[in-house]
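The complex appears here minus one protein chain, its other protein chains still in place.
Our next item is chain A:
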Amino acid sequence: MARIVRALLKRLGGMAIVLALVVTVVFVIVRVTPGDPAAVMLGSDATPEDIAELRTKMGLDAPLIAQYGQFVLGIVQGDLGQSIFLDQPVTSALAARAEPTFFLTLFSILIAVAIALPVGILSAVKRGTLFDQVVVTLTMVAASVPSFWLGLMLIQVFAVGQGWFPASGYGGPDTSFLERLHHLVLPAVALGIVNSALITRFTRAAMLDVLGDDYVRTARAKGASERRVILKHALKNALIPIITVIGLSIAMLVAGAVVTETVFGLPGVGNLVVSAVLRRDYPVIQGTLLVVAAIYVLINFIVDMLYILVDPRVRL
């Protein structure tokens, strides 16, 4: 038990170091990138004097080390700063965008897994058949399709053509929760299809690795049904790479399905990051990337924990 606690603490320490590095690197990168939030905010009519004045007002002319110290102190106190453009705390801006990103991630990954697991398993079991070849080809195509193109095609067919779904946005002031979720269907399908390709290929490859192993042959020799052999014996042992790729997909979706959110005009985390970068809204860029990095390492941590559940031989 003590060994597990020590290992957990070690892992948490590693996560803290990663986050500290992220904080520093992001701070430095946004400051060395050309572009000035004051110039963006004031527009093309602004004179250099106006820009300098606003920079002073925003505290952007303070020494970098002072700005960094203030940022780190804020993080320790749970304050990610104040958005320059949105006129609200970064935490509030993030909270307002959490809902669409959370549900978009959830639906996308559910769609991806619902497609990828059965198709990947079947493809491996029916290796070399026409079905397998079709799956291999389709997953290659789906993995190559840019999500924004797929998104536009879905809008074209199901929003413009059929009128079943809205083309863009996340609803208006009087939109109910269910209606808001309705806005997520097309982007979730677009992301789900693209992500399913990768998971399908990993599932197929992992299953192919284990289907020829001795314990599978032994299970069959013992008279176990084919269904039991595949789902109980083979799949369980193939799960580690599948969990890894699903975890990575979730992490990437949380980090912001940037292009898809932009195409569908969704007010999610990805959209927030893109807008912040274009406007050079330093506090939002820093705060959002820190939170996303934290979620990323947390998901990786959870994936590592799942390894232990799936395979007791795995040690932290």
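Heads up, the rule we're going with is that a residue touches a chain if its C-beta (ideal position, glycine included) is under 8 Å from a C-beta of that chain, and two chains touch if they have at least 3 such contacts; residues count from 1.
Heads up, the rule we're going with is that contacts and distances are computed from a predicted model.
Trainee: Given that one chain of this complex has been left out, which of "Tryptophan synthase beta chain", "Deoxyribose-phosphate aldolase", "Peptide ABC transporter substrate-binding protein" or "Xanthine dehydrogenase" is its protein name according to UniProt?
Mentor: "Peptide ABC transporter substrate-binding protein"
Trainee: Could you tell me which of A:L106, A:L138 or A:L152 touches the chain that is not displayed?
Mentor: Checking the options A:L106, A:L138 or A:L152, the one contacting the hidden chain is A:L152.
Trainee: Tell me which residue among A:A167, A:A188 or A:V303 touches the hidden chain in the full complex.
Mentor: Checking the options A:A167, A:A188 or A:V303, the one contacting the hidden chain is A:A167.
Trainee: In the full complex, which bits of chain A touch the chain not displayed? Write them out.
Mentor: 33-36, 39-51, 85-88, 93, 96-97, 152, 155-156, 159-160, 163, 166-170, 172-173, 262-265, 267, 271-272, 275, 278-280
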